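In this view, the complex is presented without one of its protein chains, the others remaining in place.
When the chains are written out, they are named A and B in that same order, and each has its own residue count from 1.
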Amino acid sequence: MEKTAFRRIAPGAAVLAALLVFPHFVKGSFPMHVMIMTFMFAMLGVAWNLLGGYAAMFSFGQAAFFGIGAYTSTILLMYYNVNPWIGLFAGGALAALTGAAIGIPCSNLRGHYFAIASIAFAEIVRIQFNNWKFVAAAEGLSLPLLPASLRNFMFHTTKAPYYYIMLAFLALSLLLCRYVSTNRMGFYLRAVKESHEVAKGMGISFVRYRLYAIMISAFLTAMAGTFYAQYILYIDPESVLILPISVQIVLVAMLGGAGTILGPVIGAAILVPLSEYTRVWLGYKGTGLDMMIYGALIMLISAYQPKGVWGMLTSIGKRAK
Amino acid sequence: MQGKKTRWLTYAMALVFSLSMVSAGVAADKEIRIGAVYPLTGNLASTGLDCLHGAELAVDIINGKYPDLSLPLAKTAGLPNLGGAKIKLITADTKGEPRNGQAEAERLVTQEKVVGMIGAYQSAVTKTASQATERLRIPYVCSDSSSPTLTERGLKYFFRVSPHDAGFARDQLQFLKDIEKARGVKIRTIAVLYENTEFGSNVGKQVLALAPEYGFKVVADISYTANATDVTSEVGRLIRANPDVLMHASYITDAILFTKTFKEMGFHPKGLLTFAGYIEPGYLPAVKADANGIIVRSTFALDLAKSKPLVAKVNALFKKKYGIDMSENAARSFGAPFVIADAINRAKTTEAEAVVKALLATNIPGSELIYPWKGIQFDPKSHQNVYARGILVQIQNQKYVTVWPFESAAAKVIWPFPAWAGRK
Partner (left out) sequence: MYEQLAQQIVNGLLIGFLYSLIAIGLTMIWGVMNIINFAHGDFLMLGMFISFWLYTLYGLDPLFSIPICAGALFLLGLLIYRFLVSKVMTGPGLAQLVVTFGVSIFIANAAVYFWTPDFRMIQNPLLSGTWTLGAVDLSIPKAIASAGSVVVSFLVFLFLRKTKTGKAILATEMNRDSALLMGINTERVNALSFGIGSALVGIAGAFLSMYYYIYPQVGGTFGLISFCIVALGGFGSIEGAFVAGILIGIVQTLGGYFFDPAYKYAIVFAMYLVTVWIRPQGLLGW
């Protein structure tokens, strides 16, 4: 009995320990950057999963929440001198409210209609920011360089603090996702996913839980947005609000395995390093070969391993038993 | 319940993944590694490659012996003060995204051990890339991004050789004043048309701010969505405003579409003054005779060869290597490697502080440039080349011809804009 428990925890603990000591062994900034981006997309994938994985609301508009998070904290910092950590929560709250505002009219949309509506919504947000003088429109915002400290959420000479912050964010999202999925809310969401008709019988509560899911997802996505702004120190609509970001988030969740807690993490751990390193190895020639490989991989995995890599691993595990 | 194997497989994957990240970049002794970041895939790939070709040719010239070229470091192989060390260009793809600009700049510095950086083309990407080199204390010489904000940031390691959009906007307006005087015409109204990404909005802002100073009335201020499927409503607005002169800032896709739509709807101002997209290599082959009469801001034109034989020689080399004539983009990117190599050569070291000091003391005379400038010297505060200026070229018989400033013009400017009908 105890041995089983150990076996269950050991691999997870080992991975976590390896991740915790990683910055002490790898000094190059690029591997660190790849890891940070991996964590960030894993977190975004986990947030998406609450919508798409559990409730079958396939959102292709997560970039809107990401951008709202990035812009809110940055505007607060630049114009009103508000600490980015407070900005982080302000951005999250604003994104959650926006999510609710768009989620109420869209809650009766299903499947592809929801997907297209989310694209339309995110594009409207992007176009608005791109023309909005208050947020410097297309010129974008360069964050003021403050002294490096945890309080300022800004570090200049090392990436390690960014690494640990993002890892903590990811852990937080995973715990939240786990909590939701084992909770009554997870049950309701899955019920909606299985059958709209049955869920309708449950009355108003399913709309309410769908709304909760959108709000939590938007909040987490906006947190990652604030992180991005503090990490890159420059944001513009072209880098935080565009459709390819939303698509990347969906791909991460789907390839890893939608509807599973760890799926998006696996997806990010494959896709992000793949796209970063193929760019490094092949992209400099400008032939498009790197993206060809990326595209081929996506289409082959989704056609031949539609349950994602996590699903594939699980079935291998089952067969081995 | 997942199987035991699964868990260990995950673990193994995590391990392999971590190991794969540790890749080493070892630099050889006798080479000086310079990073070059450009958008080599995506929407701007065509432009990015063009820029890269310019920079590559410059490196060839620095590294080889070209006794008949009056360019800096051309006559000797490599950098004489560093024992003939060769420049090696390490290229990286940004995909046109600011976050990749930062990541690639950091990777090139920390892993590929580059000692200097050039490129980026898009101002937004140059912003993040140069911010990264600033933090890592590596000199960055840019000769292809034109946003005025880049040299307003007070960065210590960032230098710009080429003119910026505020300068370009002034050139265009000054040209209008000059043509009024030279031809005895009166220009009253202008329309400003610009795409709404960072580049276009910046140009729009500059023109709008400067136009009253030159005594022109802005009758239309139109910002539009880049990569549009159809621009008839934009052109409709222009026809409604009926300006004497149109100033248009766009990338290549919109430049092609607008030219076609101007013709189709018969929009015919007295002058068509444009930026950027109209001078990219893909533009002229795509629209041919419909482009005749359009005036574009530039830093370079092949006909500068008339007063500068150097231009023809460099273009011959470019054509030999890439099979096409040197474009404005390639020519602009051609400048940065010389500036950085010259500074390293004078500093006799690649150590950043010494190179920055040498860059500040840069004094390359106009005779050693393919641009029509007095030379290259950096403003001690902003690090902008004080002699950088634009020229205006006009498309005449499907060739770019220098028409302004009038003293270095290769041909007389055709004014007003010729009729659309009967073009061949």
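What we mean here is this: a contact is a pair of C-beta atoms (placed from the backbone, for glycine too) under 8 Å apart; a residue touches a chain by one contact, two chains touch by 3 or more.
Here the structure is a predicted model, which is why all the values come from computation and not from measurement.
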Kindly state which of the options B:K30, B:R240 or B:K412 is in contact with the chain not pictured. B:R240
Looking at the full complex, which residue from A:A14, A:L109, A:L274 or A:I316 touches the chain that isn't shown here? A:L109
By the contact definition given up top, give the residues of subunit A that touch the hidden chain. 52, 56, 58, 105-106, 108-113, 115-117, 119-121, 123-124, 127-128, 130-131, 243, 247, 250-251, 253-255, 258, 286-292, 294-304, 306-307
In terms of residues, what is the contact footprint of the unshown chain on subunit B? 41-43, 45-46, 49, 196, 222-225, 227-234, 236-237, 239-240, 252-253, 256-257, 260, 263-266, 281-283, 285-288
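By definition in this document, only the chains that are shown with their structure count from here on.
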Residue set of subunit A touching subunit B in the complex reads 7, 11-12, 14-15, 18-19, 22, 26, 28-31, 33-35, 37, 127, 130-131, 137-140, 142, 156-157, 228, 232-234, 236, 238-239, 266, 269, 273, 276-277, 279-280, 283-286, 288, 290-291, 313-314, 316-321
Can you tell me which positions in subunit B touch subunit A when the two form their complex? 2-11, 13-15, 17-18, 20-23, 38, 40-41, 45, 48-49, 52, 91-93, 95, 97-100, 102-104, 106-107, 109-111, 124, 127-128, 131, 135, 147, 149, 153, 196-198, 200-202, 223, 225
